[in-house]
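In this view, the complex is presented without one of its protein chains, the others remaining in place.
Take a look at subunit A:
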Amino acid sequence: MKLSEIISLTNARLVAGKNVESNDVTKAFSSDLMSDVLTLDEEHILLITGLANVQLIRTAEMADIEVVLLSRNKRASQEMIDLANEVGLVLLETPYSIFRASGILYSNGLPPVY
């Protein structure tokens, strides 16, 4: 799924990241548990989460996740935005809950990791 489609479907705001058009995702995973995210073998996935801290960005960096969607108006701190830009991560904010964002993206054809 194209990033522009994710942004439009979830009414999201882009807060970090460049090369938006080259960051298509093939699957999505929703979790607040970074320990779980670190066990994923997939690449080019979207992570939908309610956890907004620096560890989220580091976890995404190590797990080769390229796009993160922060749900329910969780705001990325400046430190998160700076680190996301440094490691080349696209960071989005949506007003929708994890459940709603996941449901919309799933029903529009974005498959789950599991």
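Worth a mention:
One rule holds for everything that comes next: contacts are C-beta pairs under 8 Å (C-beta built on N, C-alpha and C of every residue); 3 or more make two chains touch, one makes a residue touch a chain; residues count from 1.
We adopt the following convention: contacts and distances are computed from a predicted model.
Matching "Na(+)/H(+) antiporter subunit C1", "Anti-sigma regulatory factor", "NADH dehydrogenase subunit E" or "ABC-type antimicrobial peptide transport system, permease component" against the UniProt entry of the left-out chain gives the name "Anti-sigma regulatory factor". Taking the complete complex into account, A:56 is the one of A:56, A:91 or A:105 that touches the chain left out. For the chain left out of this panel, the touching residue among A:34, A:48 or A:69 is A:34.
The missing chain lies against subunit A, touching residues 32-39, 43, 51, 53-56, 58-59, 61-64, 79, 87.
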